[in-house]
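Could you have a look at this structure, given as structure tokens, before my questions?
Every protein chain of the complex appears in place save one, which is left out.
Now for chain A:
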Amino acid sequence: MAAPMELSCWGGGWGLPSVHPESLTVMAYAKFSGAPLTVNAINNCWRAPKGEVPILISEDTVISQPAKILNFLRKQKYNADYELSAKQGADTLAYIALLEEKLLPALLHTFWVEAENYCSVTKPWFASRIPFPLSLYLPGKMSREALNRILLTRGGPPLYSLTEVEAQIYRDAKECLNLLSKRLGTSQFFFGNRPSTLDAFVFGFLAPLYKVCFPRVQLQEHLKQLPNLCRFCDDILSCYFRLAVSGHSPAGQDTVDANLQKLTQLVNKESNLIEKIRLSLFLCRWTTTFVRVLSIPLES
């Protein structure tokens, strides 16, 4: 019925189809609404991501932000919200605004600004999926943009230092998680038994926080104390993405994740080493040429 649609987004890890919140939101909505989407994970090839990710390409149309992509899918008759009442539709918008205002700054901070998390997890993961030389520049740019966003939106007086801003945004994020947990209660999804746009957004924001193994995990620990939200993420992963869920053997999954992390770090160290060797060979060659050039007048 509709033209083939291709979604370009960041790939998966730690049991998730994607570790990027916005990409995950779009993928979840596509699963909920039954939209046939071909997912192309950005990997180490020369089609480097420029600008916004995720991007939906359908024939000649290129659409870039999650809200716009979801609107497009709805116009193509892939609508996960048709059973919602008008009030529930309004509630969806309100809760999405709550997520963006209260949870997103802390999420960005956990991934991109917190130094230990960024250096040991985020940067190696993203750098390994971007071709050299962009891998040296793009993760840093994304980190600076995240910090910029946090400071511009939340960093005004009376909070004058980054630690105060951090404390405030984590407090707000924990409050937001508590509110979401109260709203979800014991139901399977936010509105009845069928997932909708709000479930896609909440899943997209919570699942990376829940699954990715960070060294500094205060928000993750808070999330793990809200069992209904964890169950919500696990249910969607097992029903819609058919991926193994860590609920039954958390220790086993944790060691697998730890091993994976060590392997990733090893691979990154090796690739760093290879790059250093390449650079030193280049320098050697350059020095030899320089010396030869200098020695020509001496010989003559």
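Note that in this section contacts are C-beta pairs under 8 Å (C-beta built on N, C-alpha and C of every residue); 3 or more make two chains touch, one makes a residue touch a chain; residues count from 1.
One rule holds in what follows: contacts and distances are computed from a predicted model.
Per its UniProt entry, the chain excluded from the display bears the name "Metaxin-2 isoform X1", taken from "Small ribosomal subunit protein mS40", "Glycerol-3-phosphate acyltransferase 4", "Neutral alpha-glucosidase AB" or "Metaxin-2 isoform X1". Looking at A:Phe32, A:Tyr78, A:Tyr95 or A:Phe203, the residue that reaches the missing chain in the full complex is A:Tyr95. Only one of A:Asn40, A:Gln76, A:Ser128 or A:Thr153 touches the absent chain when the whole complex is considered: A:Thr153. Residue-wise, the contact with the chain that is not shown comes from A:Arg171, picked out of A:Lys77, A:Lys141 or A:Arg171.
One chain is missing from the display, and on chain A it is touched by residues 65, 86-87, 89-91, 93-95, 97-98, 100-102, 145, 148-149, 152-153, 156-159, 164, 167-168, 171, 179-180, 182-183, 185.
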